[in-house]
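Take a look at the structure below.
A protein chain is absent from this complex, but the other protein chains hold their places.
Chain lettering (A and B) follows the sequence in which the chains are written, and residue indices restart at 1 in each chain.
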Amino acid sequence: MSTFNGVWVFSENWDLATEMLSKGRELADKLQTELAAIVLGHDIKEQAEDLAVYGADKILTADNPIFKNLQVEPYLGALADLAAKHKPQILLVGSTRRGKELAARLAARLQTGLIPDVVKLEINEEKMLIATRIVYGGNGIAVQTYKAKPQIATVPPRTFEKPKPSDKKAEVVNVEVKLEESKAEVVEVKPVEAAKTRIEEAKIVVCGGRGVNKKEDFKMFEELANLLGGQIGGTRPLAEDRKWFSEWVGLSGKKVKPDLYIGCGISGMIQHVAGIRDSRVIVAINKDPNAAIFEVADYAVVGDIYQIIPALIETLKQTLKR
Amino acid sequence: MVFDFTETEEQKLIVKAVKEWCERNLTAVRVRQMDDKGHPYPKDIAEGLAKLGVIMGTVPQEHGGLGLDWKTQALIAETIGYYDPTIATAAGFMAVETGWGYTIDRHCSETVREKYVKPAIRGEKFIGIGATEPVGGSDVAGHKTTAKMEGNEWVLNGEKTFISGTEECKTWGGGYWVNARTGPLVPEAPHRNITAFFVPIDADGVEVIEPYKDSGRMAISTGGFVLKDVRLSDEYRLGEVGKGFYHTMEGFDNARLMIGASCAGVIRRILDDAIPYIKERKVFGMPLAKYEAIQFELAEIYMEMEALKLMTMKTAWMQDIRYAEEGLTVKVSEAKTFKPTEVAKWISMIKWKGPFLALKAAEKAMIWLGAAGYTKEYLFEAAWRGVMSYVVGAEGGQNIQKIVIGRELLGKEYVPYK
Partner (left out) sequence: MPRIIVCLKYAIDVSQIKVDSATRKLLTADAPRKISDFDKNALEEAIRIKEKHGGEVIALTVSSENASSALREALAIGADKAFLVHDSTIQNSDTLVVSQILAEAVKKFGSFDLIICGEASIDSYSGQVGPRLAEILGIPAVTYARKVGLEGDAIIAERSLEDFSEVVKVKMPALLTVTKEINEPRVPTLMDVLKASRKELVKWSLSDLGVLKEKVEAIAVQLLEVSAPKVERKKVRIEGENPKEIADKLVKALIQDGVLGG
């Protein structure tokens, strides 16, 4: 009976693949096994070489025009083939939409388990992978483990930090893989139109309050929100008194439940707080150290929004590379 | 005696569908807008309600309705009351159109059914009750409108005031249930010799009076109309000649059942809006909800609301059996006998209890929430203004309800007035 060995990492998104290598290295070291990154694509020799400095022992690469359109079946065919041949014990797949579909089909093909969108990965005493993920729409944290191998998990972007490049370079190995054609014909690829989500359903909300001096100042909130893929909102006084907007976030207005809420120059009156209570993480920025909003914030920044927000935008531009 | 309060799977799905529709279309913002703007009732919502199937659901399927029983229709009315606590929607479409519309359908000709009842079910026209007169409301038998047979036509003369929906009726088309004296007044029995008619709002001689400036349920109008030699063929008579009073009492029963049921929804809505605030808001370091004074009042209103709901369900159950007994709507396996007057006693109880309790709930909610509850950010004040119309007398004054109950307990000879 052949045993499973090795930790593998794969994503069609190079940044994500790099990030997963840091966790991959940690898991491989714990299991005293090899870490390999699978690189599949067309004309990707350079990317494969670039990836080699981030801690993997091997880079297994297959370069073929079949991978050009980033369709799932070619990746599926190649990974299933490699997995059957080499039997990795753990396979981390980047959790892009393509990655999630790929991982699920792969798990079905290999008759094994998949735990998607993990926030934490650990090895237990039985040398099996334990994964933590968020379930029930944010109301639950689930800890799961595997009863079959390979143990497949998908990892969302920025769950793990990119490792520092090392002097040690991985061995880049060209591999033969089964070539499986996609049954889908790609007719068109078009840039995505801004999803017109309602603010009540937005995953990220940046809100301004009375601490904002001019309506034009909302431009910086817009910039911040756009960087984060979120939406902007205002408090009721900005709508009713200053007549800057027709809607507002609060008890009598829109109630939001984003993953991230950033309140800028907002004092935190109960009417507003009632509308943001269900946010997963609340960040509050206000000049007044005694602002009521700090009672309900996860992260409190006592400062001038006109200095903090631009700084935040800069840092995010760096981090998100946009 | 076995009472099974379990909702059937079908009733659950019906209530769910009504809830989902209301969540999308009768939002708090929309309801506030409707109350602020006032009548006429928005046609798009009326048509939506009609398409959903909540208007006149108890009318048999052969006549264009859904053939629902009153228990199910009461659950629908409760849901409508919940989503529009100003009670305007329940007033126009549950009480007037469903309660009275069903009764009109029971007693009308095929002509009236095709021209008015079926279109009203589809949300195209508005049919209602024109009972109150300048001389008074409660004393139905004392009304002055007359109808004389001339040739083969009835000629009606009279005036009706404080009538719900006249603006809507005038704009969309439709008509009213109108009682008229068609025979001599018998002093010991003034309720005899009254006949009911369906008067199309656009009939020659019908003059619609400008609506009043109501204080509540603003989205539905309250106006009146004058009848000057209005000629109607006998096809427009409702029910039997001379039996109009009894048919009218039947109409009031159905409408009042709908009001009682709607109020249960209004009360539940008021509590659901108030409770999050009192749990959140702190005073002297403690949430309002922890103070016994507030908790006790909340408990009391809740208990009374549940009592109202149970009474409403029993009343609807009795109404279903009473109609089944007449071999008309719902089929039941065991024959029971509920005299109309016995059902009327229950109906009077819920018609009295519902609006009064809703009024109290609205008032208490405002007091618990303080200044915030006093603002128009909440619908408490709109609910208070709306249900007050049913306390002061729409569909029957409170004291009339008490007389009905007294009569059933003590005997007809104790009715203070004829």
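FYI, a contact is a pair of C-beta atoms (placed from the backbone, for glycine too) under 8 Å apart; a residue touches a chain by one contact, two chains touch by 3 or more.
All values derive from a computational prediction rather than experimental measurement.
S.K.: For the chain left off this view, which of A:Thr3, A:Gln32, A:Gln111 or A:Ser246 is in contact with it?
M.R.: Here the residue in touch with the unshown chain is A:Gln111.
S.K.: Given the contact definition stated above, which residue among A:Gln32, A:Asn139, A:Ser246 or A:Asn290 touches the chain not shown here?
M.R.: Missing-chain contact among the listed residues: A:Asn139.
S.K.: Which chain B residues would touch the chain omitted from the figure, given the whole complex?
M.R.: Those residues of chain B that touch the unshown chain are 9-10, 12-14, 16-18, 20-21, 24, 51-54, 57, 66, 68, 76.
S.K.: Under the stated touch rule, tell me which residues of chain A contact the chain that is not displayed.
M.R.: Touch set of chain A with respect to the missing chain: 72-73, 95-98, 100-101, 103-105, 107-109, 111-117, 119, 130, 134-148, 156-159, 161, 182-192, 195, 204, 228, 259-260, 280-283, 294-303, 307-308, 310-312, 314-316, 319-320.
In this text, only the chains that are shown with their structure count from here on.
S.K.: Quick one: chain A and chain B, Cα centre-to-centre, how many Å?
M.R.: The mean C-alpha positions of chain A and chain B differ by 55 Å.
S.K.: Under the touch definition given earlier, write down the residues of chain A that touch chain B in their complex.
M.R.: Result: residues 251-252, 270-271, 274 of chain A touch chain B.
S.K.: Where on chain B does chain A make contact in their complex?
M.R.: Those in contact with chain A are residues 276-277, 280-281, 372, 377-378.
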